[in-house]
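Removed: one protein chain of the complex. Kept in place: all other protein chains.
Moving on to chain A:
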Amino acid sequence: MKYASEFRDPLAAKVLLAEIARVADAIGATKAKPVHIMEICGGHTHAIFRYGLDKLVHEGVEFIHGPGCPVCVLPMSRVDECVQLAELPGVIFTTFGDAMRVPGRRKSLLQAKAAGCDIRMVYSPLDALELARRNPGREVVFFGLGFETTTPSTALSIQQAAREGLANFSVFCNHITVPEPIRALLGDPDMLLDGFIGPGHVSMVIGTHPYDFIAQEFGKPIVVAGFEPLDLLQSVLMVLRQIAEGRAEVENQYARVVPEHGNPVSLAAIADVYERRPSFEWRGLGEIDASGLKIRAKYAAWDAEEKFAIGYGAGPRVVDEPEGCACGAVMTGRIKPTACPQFGKGCTPEMPLGALMVSSEGACAAYWQYGGARAAAE
């Protein structure tokens, strides 16, 4: 229990861990035959490793790290297109810092910046809007990246640009959605999942109903969770209790932040600005139906895809990944990061080969940061 001292409320953690152990025993979960619980959100993956929750819980509970880190599922071709945009004369390319080090086929955005492209790391699409106002002679492109948590901010920024008639601002929209890849994973016969920990901040925007299919169609429990350690333990317990009682429901452990029906203003902005693409490419997972968002035709003037004929705007692309990279198998929970031949050799956080090593929310980076020594000893 070496990490337990880090809990702010060690007693509460102890009580939860004991109850998790009791229920896990009751359903017959063992190290050899564990219950597989996928935490969808990369923030949860990070917290699980930070607090060593995977080692603290009963050995019959195994965490599978889901696809919920937007940087990690960014395909190489997407990075290449960003670099291509940044190389256009007169363009100021703006992005969240998280995307800077993701490897592309030619170079990362960081390397493109070093080579002289005007690439700026922004905290918010609002910063990109302001850059466009201050630089009327330049084209400011914002790299719209992320799940439903960041999707509304890009939508609201596009609406604002439209209201102002800001013609030199556009968005390279690569926003993706959480429920569709979960559906794809559940449809995979190799996938052994018994339940889910649902993302807290995504659900704050979309509410809990988009997960109904997980319980109703696939008969699996899902508990939307906060990301404090006690939230996560409580949610694991709620999933186990559902399994023990033969229930499959959508439960909300994070009701203090997540309203059942989501945030109406965000949802209205999303509906106004985007439509679903027929399919979208995910690193390691391939093309997934209806999992990506495109800017609607009425906002085409602010759509970088249309403006510069790039990305899906230029037609279908090839799906490929770097040699020897096992990102896909890790992302679907088929293997642990340490089983990738590149882990710690050709691929480290300093020199990432795959995207799972880039962000602190990626499973490989989390293993490396918190579990490297631990994993080596296993």
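Everything below uses one rule, namely that a residue touches a chain if its C-beta (ideal position, glycine included) is under 8 Å from a C-beta of that chain, and two chains touch if they have at least 3 such contacts; residues count from 1.
Rule of thumb we're sticking to: contacts and distances are computed from a predicted model.
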Chain left out of the displayed complex - its UniProt protein name, from "Hydrogenase maturation factor HypC", "2-oxoglutarate synthase", "Acyl carrier protein" or "NADH-quinone oxidoreductase subunit NuoE": "Hydrogenase maturation factor HypC"
Among A:Glu19, A:Asp80, A:Asp127 or A:Asp272, the residue in touch with the chain that has been omitted: A:Asp127
Residue among A:Phe63, A:Phe96 or A:Trp302 that touches the chain left out of view: A:Phe96
Contact footprint on chain A, counting only the chain that is left out: 6, 8, 41-43, 46-47, 50, 68-71, 94, 96-98, 119-127, 130-131, 134, 145-147, 149-150, 152-153, 156, 160, 201, 204-205, 227-229, 256-257, 263, 265-266, 269, 360-361
